[in-house]
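This is the structure I have questions about; it appears just below.
The other protein chains are all here in position, but one chain of the complex has been omitted.
What follows is chain A.
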Amino acid sequence: MVRLITHNLLACHVKGCTSNNFPLEFKDVQVVLRESEFNPDFLRGFIPKIEWTALVGAARELGDTSLPDQPPEMLDDDFLKTLHHVLLEIHVEEGIMICPNCKHNYAISNGIPNMLLAEHEIG
């Protein structure tokens, strides 16, 4: 939990923090790999939503260098399996996600990130 699919969808949402607020940077992470069922149709549907550079960056940050810099044009099974692994099988269980802009720390505990904002951050 906190898989990279989720990381790819979460931006800092502190009031006024609207640029350079994605992707959040990982810090002090504990990573666990868990095999999960391969669902190529789900992946194909999700690919248009991916911020590719952010995904590649996050994967490399966590030590996985299997993704190419650019998404390939052909979505063959080999590629989808690599993507499946990166998006859904790498779990960040503990650690912090930091906003590159406002430096807000979002703590991850037991696999669940706390994305709640403090009172002065909601305005």
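In the analysis below, contacts are C-beta pairs under 8 Å (C-beta built on N, C-alpha and C of every residue); 3 or more make two chains touch, one makes a residue touch a chain; residues count from 1.
Here, contacts and distances are computed from a predicted model.
The UniProt record for the undisplayed chain lists the protein name "tRNA (guanine(10)-N(2))-methyltransferase", from the options "Large ribosomal subunit protein mL43", "tRNA (guanine(10)-N(2))-methyltransferase", "DNA replication complex GINS protein PSF2" or "V-type proton ATPase subunit F". Considering the full assembly, A:S109 is the residue among A:N20, A:S66 or A:S109 that touches the omitted chain.
As for the chain not pictured, it touches chain A at residues 1-3, 5-6, 8-13, 22, 34, 36-37, 39, 41-42, 45-46, 49, 51, 88, 105, 107, 109-120, 122.
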